[in-house]
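One protein chain is absent from this view; the other protein chains keep their places.
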Amino acid sequence: MSLRFQRLLFIVLTLVIILSAVLLILYNTRENVSYFYTPSEIDKSNIMINKIIRIGGFVENNSFNKISSSSFKFKITDEKASIIVTFKGILPDLFREGQGAVIEGAFIDKNIFNATNVFAKHDENYMPASIKEDLEDTGYWNKKYK
Amino acid sequence: MKLLTKIIFFLYREYKLNLSGVQDILTNIIFFFVSIFIFIFSIGPDKETISLIGVGILWTLLLLSSTLSLRKFYQDDFENGNLLIIHLNGFSYGFIAILKTLSHFIFVQIPFLLSIPIACILLNISNEKLIYVFISFTIGSLILSCLGSISSSMNLMNQRNYLLGSVIVMIFSVPIIIFSVGIINLEENFNSLTNILFGILLIVFAINPWASGLCLKLSLENS
Amino acid sequence: MKFLVNPSKFNEIADYIFKPILILSIVLFALGLLFALYLSPDDYQQGSTVRIMYVHVPSAWLSLLTYAIMTLYSIAALAFRIPFGFIFNTAVAPIGAVFTLICIISGSLWGKPMWGTWWVWDARLTSVAILFVIYLIIIFMNFSFENRVVREKVVAIFILVGSVNLPIVKFSVDWWNTLHQPATISKLSKPSIDPSMMTPLIIMTFAFIMVGIAIAILRIKTEIISRKSYLS
Partner (left out) sequence: MIIVKDLSVNRLDKKIFEKVNLALTSGNITILKGKNGSGKTTLLKAILNIIEPSFGSIYWKGKLLKKNLYDFYNHVTYISDKNSSLTKLTVKDNINIWKRFFCSNINNSQIEIALKTLKLENYLNQKVGTLSLGETKKLEFLRLIIENKKVWILDEPLSNLDESSIELMKQTFEDHVAKEGSIIFSSHQNPGIYVTEEINL
């Protein structure tokens, strides 16, 4: 085997290894490196009480209740399942019904999730406020724009 | 056949070298345990908390203690000209890097792996988790060996800033820590997370001979 | 295109285009700021905070672009023995680091009112932080080797090894659940941003590119002068 052929062999070998490794990683990461879980991903029968996790989804319409000036109760949903959340503290600007949010905290019992932090999740749509009103007036407002 | 004997006696040579410097390895392990003690004392006696963050502590300390010995990875052999002699004995630079990584794993990381069960007892990690800890640490320390080879070969000619090598290893080991701590905390995802770690191992393993080999060549050329 | 690989050709072209680029960058910046601060509308959800985007997004793009170009030059320098690649890497790394820093700072200024936090450890933010550290390591490496040849080549190798981070930064929002929103403009389909907001974004991006090029020209020229003793 000449040196050049050996070198070529090693290059091909390296590329094959890297390619297979990338495929292996991509195939497996999709569901694993999550900053948060969605409500339907949480196994209702096997809830770990007091274990700190993050849940991401939308704030369900008509579920937001103000209990006192700094204490709130709402539902997080991903249209398949929903979770009741209680929170004490200051909500971010973007937080509103129908808007995406990520909450950090723990289940205090089987059904109620006590949030310690609430982050509002913004989507990739940018639109002037005036246009939104126009769209709503004419009925073209796409529900997907949350 | 000749190549195989050469490889075996390369490892024999490494074994002899590490045996004569066994106190270095033991000091590393003592550092590992003393840091565990310090962590336990600084957190307080709450067993729940300790077992909650135990795996994270274990990983951080493994990373720190294995970066401690990084400077010795190639430095000794480089300075006394042995690297050159090994190369002249028919090993290409990349192959030297692979063998050195292997010997670092065998003689430096495996003693750590063997001391993990004791560390688990100290940190209150349950027996069922021990197997997950062990698997993730085996793959993880192989990755650390490869990264260590890359960073220490890069810093062979670096006379001013030794810490840079450790920083390089640490910044590239962030994903390893994310996934391997995930393995232990999310047992239901064991398979896919192990596959991811294995994939990372394959990538660094494939990059290692090229990057380290090139750096070794550079350093020998300009020493 | 020879001026992209040849120092003396680069000097010629750079002298020729430096002033136009400087003027262009000032004009574009003024125009961009005018659009971004006064002429563009408020967002329907974010209100005025959306204007941070006009700094955040261009700097984020440019931090990635700079690294990508550095990777290309490293390959050129190592594989095809083009020494200009080393000059480029040494000169441009701090620019990339500054863009990344601007991106991180403006991002967290936006995140506090919008998300409700300065910083979270999701995949996008973590990988950008790693990118920043990689830039810093490149800069420090440029200071810590005695031997110039070794330094240049080791830095180039390190840039190549660190380039695995680039796709992670870019695609982290698509591959994983992150708090950070997915890309607005990279899609082939119609971007989900209104034209009235797109214009200032594009102007600002070009302004940033021009400023980047202007600084890069200055730095590369200094680098070439400092090596004049051996560049023929």
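By letter and in written order, the chains are A, B and C; residue numbering begins at 1 in each of them.
Heads up, the rule we're going with is that contacts are C-beta pairs under 8 Å (C-beta built on N, C-alpha and C of every residue); 3 or more make two chains touch, one makes a residue touch a chain.
Since this is a predicted model, take the numbers as computed values, not measurements.
Interface note for the absent chain: among C:N147, C:S163, C:Q181 or C:S196, the touching residue is C:N147. Among the residues B:G21, B:G56 or B:P111, only B:G21 touches the chain that is left out of the figure. As for the chain not pictured, it touches subunit C at residues 147-149, 229-230. Contact between subunit B and the absent chain runs through residues 2, 5-6, 9-10, 12-13, 16-17, 20-21, 79-82, 84-85, 87-90, 220-222.
As a convention for this text, only the chains that are shown with their structure count from here on.
Each chain gets one centre point, the mean of its Cα atoms, and the points for subunit B and subunit C are 33 Å apart.
Under the contact definition stated at the top, the residues of subunit A that touch 2 or more other chains are 29, 33.
Across the assembly, subunit B contributes residues 203, 207 that each touch 2 or more other chains.
On the subunit A side of its complex with subunit B, the touching residues are 10, 13-14, 17-18, 20-22, 24-25, 27-29, 31-33.
For subunit C in complex with subunit B, the residues that touch the partner chain are 78, 126, 130, 133-134, 137, 140-141, 143-147, 149-150, 153-154, 157-158, 160-161, 164. Looking at the complex, you find that subunit A touches subunit C at residues 26, 29-30, 33-38, 56, 90-95, 99, 102, 117-132.
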